[in-house]
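Note that this complex is displayed minus one protein chain, with the remaining chains in position.
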Amino acid sequence: MNNKRPFIEKFFTPIVLFTLFLMFAAGNIQAQDTVKAVKDVTADSLKTETKAEKDEDISAVILHHIADSHEWHFWGEGKDKVAIPLPVILYTKSGFVTFLSSKHEEDEKGAEIFTEKGESLVNYEGKYYYPAAAKYENGTYVKVDENQVPVNEKPLDLSITKNVLALFISVALLMIIFLGIARSYKKNVGKAPKGMQSALEPFILFVRDDIAIPQLGHKYAKFMPYLLTVFFFIWINNLLGLVPIFPGGANLTGNIALTAMLALTTFIITTVNGNKSYWGHIFNTPGVPWWLKFPVPLMPVVEFIGIFTKPIALMIRLFANITAGHILVLSLIALIVILKSVYASAFAIPFALFISAIELLVGFLQAFIFTILSALFIGMAIEEHHADEHH
Amino acid sequence: MTILSLNPLVSPDPGLFIWSAVSFAILFIVLRAFAWKPIVAALSEREQSIEDALQKAAAAKEEMARLTGENEELLKQARAERDLILREAKKMKDQIVGEAKETAQREGARMIEKARIEIDNQTAIAMAGVKEQVATLSLEIAEKILRKQFEDQKKQEELVEDLLKKVKLN
Partner (left out) sequence: MTGSIAGIGAGLAAIGAGIGIGSIGGKAMEGMARQPEAANKIQTAMLIAAAFVEAVALFAVVVAFLTK
C-alpha cells in the first residue's frame, strides 16, 4: 500500500498536462487584459505626467489587479468599461445599507457625498467611508495620512466583493466536485474509481498517506476532514487565481484576510487539541537548563511567542507566495508598456508564460505546504511525549 | 494608528475575513459530513478488501503450490513404481527367455544325442547285416570256387595229399 514514489513524480504528469492546458489561456488573455489596462493608464499619464509618475501608475495598476474590488472588471475604462457590478453591503451606524456598486462609482475621489438609507457616505478609491464634516483643501471629504491611507472612519464592509464572489464560486465548485465524488464512491463500492473520482483519488490518498499519517500518526482520522478541506480549498483557489477569465482571476489566496482566516483555523485546532505534554513543552520545556526558565522565563516566552508566529508564518507564506506570483506575471507583461516597444513582448510573453507555469506548480506546492505544516503543528500538539524525549 | 497606515495588501479586510470564515466553515461541515467521511471510509474499505483479496490470492497460491508439490510427489512415486515394474518385467522376461533358450538348447542337445545314438545303433545294425551278408556271400563264393576247383579228381587228391603231408609234418 505504501507508495514509495516521491510526490512530485507522482503528480508530475497531471500537473504538466494541466499546465499546458492553461498556458495559452493564461498567457493570452492575461496579457491582453493587462496590456489594455496598462495602456489606458499610460496613455492618460503620458500626456501630462512625468516618467516617475508613470512608473507609479504601473505599480498602481498591478496593485489594483491583485487587490479586492467591488466590481468584477473585464476590460476597458470609463465609458467602455465592461464589468459586473457587485452588491455592496455596509454595516453602518444606522444598520445595514445595501446598494449595487455601479450606483456610486463615478466619483472615487471622495468628492461627493451620497446618501443611502439615511446614511451619508463617500467613495474613496473603491472603498466606502464616512465623510468628514467639511471638505478638505484637496476637494475631498476624506483625510489621508502621509502614506496616502485614509484615516476616516469607515463602516464594516460586508460586501460581496470580487474575492467574496470568487470564494463562493470556489466553495460551490468544491462542493459539486466532492459531493459528486462521494456519490460515485457510494455507487461503485469496491470497484475501481472512474472519471473525476480516479483523477482526484491520488490527491486524497496523497493527503492521507504523505501528509496526515506521517505527521499525526494513528490519530490522523480525526483531522483528515480539515486537512482535505484546506488542501483542496487552497489548491483550487490558487488555480482559479491563475485563470484570467471570469470564474477565476481573483487573487483570493493572495489576500491576507483569507490566509489569516485559514491560519487562524489551524491555530484554533492546534490550541484546542493541545494535550498536557504540548503545554508542558511550552511552559516548562524539558531538556533546557533551569536558568533559562527561572528567574527570567526566557524559554517559555520564546515558546509562547512561537505558538503565534507559526500560524502567522503560515498566513504570510501563502499570501506572499501567491501575491508574488501574480505580481511577477503582471510585471513581466507591464515591461512591454514600460519599454514602449512591441518587441519587448518577444521576451516578456514567454517569460510570463513560464512564470505562469511555475505558478501552477507553486499553487500545488503551497497548498501542500500549508496542509503539511498544519498537520505538523497539530501533530506537535497531540503528540505523546515521553519523559526522556526532548529537542 | 499604525494598523490603519498599513499597506492595503497586508491589512486584512474584515468583510472578506468574515465571509471566508463563514464559507469555509460551511464548506468544511458539508464536506466532512457528506464527502470526506464516505470517501475516506470507502477508500479504507477498498484497501481492506484489496488487501484481503491479495491475502487470499497468496493463500490460494500457497495451496496451489502445495497441491502441485503433492502432485509432483505422487507423479514421482508413480514413475518410480512404473520403472520398478518395468525393470522387474524386463528381468522376468530375460529370465524366461534365458530359461527357454537353455531348455531349448538342452532339448536340442538331448535330441542330437539321441539321434546320434540311434544313428550309431542303426549303423551297427546295418554293419552287422552287411557283415552277415558279406559272410554269406563269401561262403557262397568260397563254396562255388571250391566246387569249381574240386570238379576234377586229380586236384582233389593232390590237395588231400598236400594236406596230409602237412599233417604228417606236424
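Descriptive notes on the structure:
We call the chains A and B, going by the order they appear; numbering starts again at 1 in every chain.
As a working rule, contacts are C-beta pairs under 8 Å (C-beta built on N, C-alpha and C of every residue); 3 or more make two chains touch, one makes a residue touch a chain.
What you are looking at is a predicted structure, and each value in this text was computed from that prediction instead of being measured.
In the complete complex, the residue from A:64, A:81 or A:317 that touches the missing chain is A:317. Contact residues of subunit A toward the unshown chain are 4-8, 147, 210, 214, 313, 316-317, 320-321, 324, 365, 368-369, 372-373, 376.
Please note the rule applied: only the chains that are shown with their structure count from here on.
Interface residues of subunit A, counted against subunit B in their complex, comprise 1, 63, 66-68, 89, 145, 147, 149, 151, 156-161, 163-164, 167-168, 171, 174-175, 178-179, 181-182, 185-186, 189-190, 201, 204-205, 208, 221, 224-226, 228-229, 233, 255-258, 260-262, 265, 319, 323.
Listed in rising order, the residues of subunit B touching subunit A in the complex are 1, 4-21, 23-24, 26-28, 30-32, 34-40, 42-43, 45-47, 49, 51.
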